[in-house]
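In what follows, a structure is listed as structure tokens, so that the remarks can point back to it.
Note that one protein chain is taken out, while the other chains of the complex remain in position.
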């Protein structure tokens, strides 16, 4: 069970309510009134808990689970142990996520501007905002209704933030226009100068960075990640894109909708990621490239060329996945040969 | 045009003034009085804008540009479309950078120590400084004239900062001596203990880290980068070196003048980079190495040995560039062979 010091359980809910809100169908209609008290993975679930199965690999856990009810795809109904209530879903993990959100909705503190926040008199704060202690909101900044600015965050001059956002503790923003329902985690850096300069023997000469950062709705950006503003064009993070911790996004980068960037990725200036691109952890992408829609790049790859839409790549330098795996295999054969000599 | 919420255009300027301040020569002397209102890249330039060309690859953009004037090298004058005013420069990008600085000089707020800053009575603050809200400046710290400490930055005891520096929001400094015109971006960490300990089965034993961080004039350090202080000797960042975001510099590292370190680089303890070294993104350099003056290391390389001055290396482990490229090619041939078998 989640530690009640940190998480408030809003249950119980009966199975029918859960089915209704999670897009799943109750297989055992006589069990509609059963009360579910919590969510948990199959192996740690207790009496009265709801769990899920989406991979036949875990069928043994399923057989032994104490969960009162399990969300699963139709084709796995036959694996069910006796007595378990079943909720059939086309996307069991999604349904489980929605159920978990019922029990543990995101908490929002009572709307309040802390006496210890530093809010400029020329900033515009929407209705129902939370502005915590030591947050600094500068001249001309606009904060949409229902947005939560955590302790020590700094919102620069004229920055615009939409509705229902949450800006993490110690995050800093400048030169940025942020949509609705955006979440920036603690320590995120948005809008600072990109790494742009003219090389000169007498000392690098800064090229003024005259663009902004545009973050569209429903974006999440992980702790301590950095999004530099554009050099002239804007840097853009598309709607619904999720970025993990410690990621670097260079100036002028354009990221499409629904992309996923895992921790420690770095994208150099002016590169374009179309929609639904997935980059594994520690991937590096060179500047001025185009990564096509739905492309997937394995962890630690180094991308030096454009990637066509839908293609999977891996390796450094990155290659189409099959080709990269052939190289790994060839290298293995080569050393087996060497050993036999 | 740059968003006027975030950028103030100080133009217009006439062409002669621009030529004078950017080290370029006006090719069409009769156009000296033409007024330029803004700067922009060739393809997005509008009437009255100044642009630049330094790569013949963009000659089509040049032919079609709406820019009123273009900075270019002498040898590309022949590519000019009719009617464009030309400024001839030996380093067009540098001249463009200087022109952009005329239109958009770095803004400096009115000098002021915020009532909501926490400045120790024993700190010395020079003339004309800006100290923003929630900045914390401790006992004995010295801040030079004209330096700007942004919101939430923390300046540790006895830290010395020179003139005309800018310390970003939420940056933290301790055990450091900082020169003039240094810029630290938000979230930079300077002067914390290096990763130094004696291994012991009963628990690692910290080796007190008794050195400092010395940052020379005109250095820039990107958002969320970390510079550990020396273990006994100092960690030194040489004049005019530019460090990108999320870079790690270990204890005792010495970096020379004018180096460039791209995002996510990591340099282990006691390594020396001589002057004008360039490291691509995500490069790792092992400890106790010497990287010679002017050496260049490609992105994602892993440097495990000294690099002679001027040499280019790539790969992990890093090799001289030609050798590394031969390996990439050999591996490719090998798998082509495998496919044909």
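For the reader, a short list of remarks on this structure follows.
Note that the chains are named A and B in the order they appear, and that numbering of residues resets to 1 at the start of each chain.
Quick note on the criterion: contacts are C-beta pairs under 8 Å (C-beta built on N, C-alpha and C of every residue); 3 or more make two chains touch, one makes a residue touch a chain.
If you're wondering where the values come from, they're calculated on a predicted model, not measured in any experiment.
Looking at chain A, the residues touching the absent chain are 2-3, 5-7, 39-41, 44, 91, 93-94, 96-98, 100-101, 103-104, 106, 114, 116, 132-134, 150-152, 168-170, 185-187, 218, 220, 222-224, 239-240, 242, 244-246, 258, 260, 262-264, 281-282, 299-300, 316, 328, 331-332, 334-335, 338-339. Annotation for chain B: contacts to the undisplayed chain at residues 118, 134, 136, 138, 140, 152, 154, 156-158, 170, 172, 174-175, 187, 189, 192-193, 195, 197-201, 203-208, 210-212, 224, 226, 228, 232-233, 246, 248, 250, 264, 266, 268, 282, 284, 286, 302, 316-317, 323, 326-327, 329-331, 334.
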